[in-house]
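With one protein chain withheld, the remaining protein chains of the complex are depicted in position.
Moving on to chain A:
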Amino acid sequence: MANVASTTASAGSELTARALREAVFAGLISLGLFILFVGLETTQNIRNELVLNQRWGLLATFVVIAMVGRFLMVAYVQPRLAQRKAAKAAAPDVVKEEGFFSRNFSAIAIVALILYPPVVLALTGVQGSLKWVDNFGIQILIYVMLAWGLNIVVGLAGLLDLGYVAFYAVGAYSYALLSSYFGLSFWVLLPVAGLLAACWGVVLGFPVLRLRGDYLAIVTLAFGEIIRLVLINWTEVTKGTFGVSGIAKATLFGIKFDATKTGFAALFGLPMSSAYYKIFLFYLILGLALLTAFVTIRLRRMPIGRAWEALREDEIACRSLGINTVTTKLTAFATGAMFGGFAGSFFAVRQGFVSPESFVFLESAVILAIVVLGGMGSLTGIAIAAAVMIGGTEILRELAFLKLVFGPNFTPELYRMLIFGLAMVVVMVWKPRGFVGSREPTAFLHKRKAVSGSFTKEGHG
């Protein structure tokens, strides 16, 4: 009992007894939870009938893990945490001087991102860099941009939008369709896609002006679904579930990224590779994302940004002070939607293919999760959250070595979304305020006071 974190032996044995009780309880609960779904498996036999496949060993493993986990939690982790909390409360408040790194975090991060493609290229070679630039660079940056765009609606204006992916879809399809029907170039269509998405933002904004909170959430969700269903069913224009393929690539000041004489590789005397196009796309999305961040930061200091934040904190006070809530809400929707549209047309040009499959509700949920996990309103936090969540799921694709541990039938891919969902829950419970957990209003009356989340009243978050 000596290693149990308590002062007397009797308290220690009491703790162990409690931990044992809790462990048995957890075992029973997990038995109830998993007996049907883990203990038995429904599979089709040769005659295509469903039969049961018994897996009691696996069930036992689940139950034992739950019991051991609960025991360790109660006996060791919780006393340790309580001790640490007590120690922290007893210690005097020391204001920590911010180090060089945390003070200049954004600048360092931007420089690192700009240097990222050449470094990867140097380390892994031309072909090897493809995966790192595309899967880990571009993929994460798209989500960073989307989350920063949604942050304007949710984080700044406090309007819960569950259908943000609709604007992403509008952007992607406006580039895909306008370029394949009219042959317009990416640089012409990028602003057009943003404008169209912004228009749709206003279209969505009008009917929901009177709604608040969760009614707003369900209508935005419905709006996202309507856009997706129209894309699926309006087959004459959108080609339905088959999607639009063969979308034109973007060019760099008229230089194409192809194998011709005038292509990028030939022009600079480099060997032909698709890696250069990927690197170009990386800088493109980095530029777009930084534009989003720049506009957000500037807007926050302008009257409209102040109005958004006022609206988030208290709508009634806002109205009584003469702020026009109609235009405030509509501009928030339109601005957020515009960046969604930009990201969408980038998505189309990157994939070369768009289909309604890419714009399901799950995407909206993931983007919203990134905004909330990042600590709403904090651009740095959101970027970190996107890197952790999206980068994490991308890493899961790479875990082929697990096959050696669990046998050749083990596919880590299958567990990607399961782990993603669990991570969402765990991070949220562990850090309810997000990675960067304080939100400071941009305007101050007398003294600069940090308004941390705990002061924000429930229902106004």
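Keep in mind that, in the parts below, a residue touches a chain if its C-beta (ideal position, glycine included) is under 8 Å from a C-beta of that chain, and two chains touch if they have at least 3 such contacts; residues count from 1.
Here is the rule we go by: contacts and distances are computed from a predicted model.
Trainee: Could you tell me which of "ATP-binding protein", "Branched-chain amino acid transporter permease subunit LivH", "Major Facilitator Superfamily" or "Cytochrome D ubiquinol oxidase subunit I" is the UniProt name of the chain missing from the displayed complex?
Mentor: Its record in UniProt gives the absent chain the protein name "Branched-chain amino acid transporter permease subunit LivH".
Trainee: Among A:Trp56, A:Trp187, A:Tyr215 or A:Phe242, which residue is in touch with the absent chain?
Mentor: A:Tyr215
Trainee: With the missing chain put back, which residues of chain A would touch it? List them for me.
Mentor: 29, 32-33, 36-38, 40-44, 50-52, 154, 160, 207-208, 210-215, 217-219, 221-223, 225-226, 229-230, 232-233, 316-317, 361-362, 365, 368-369, 372-373, 376, 414-415, 417-418, 420-425, 428-429, 432-433, 453, 456, 458-461
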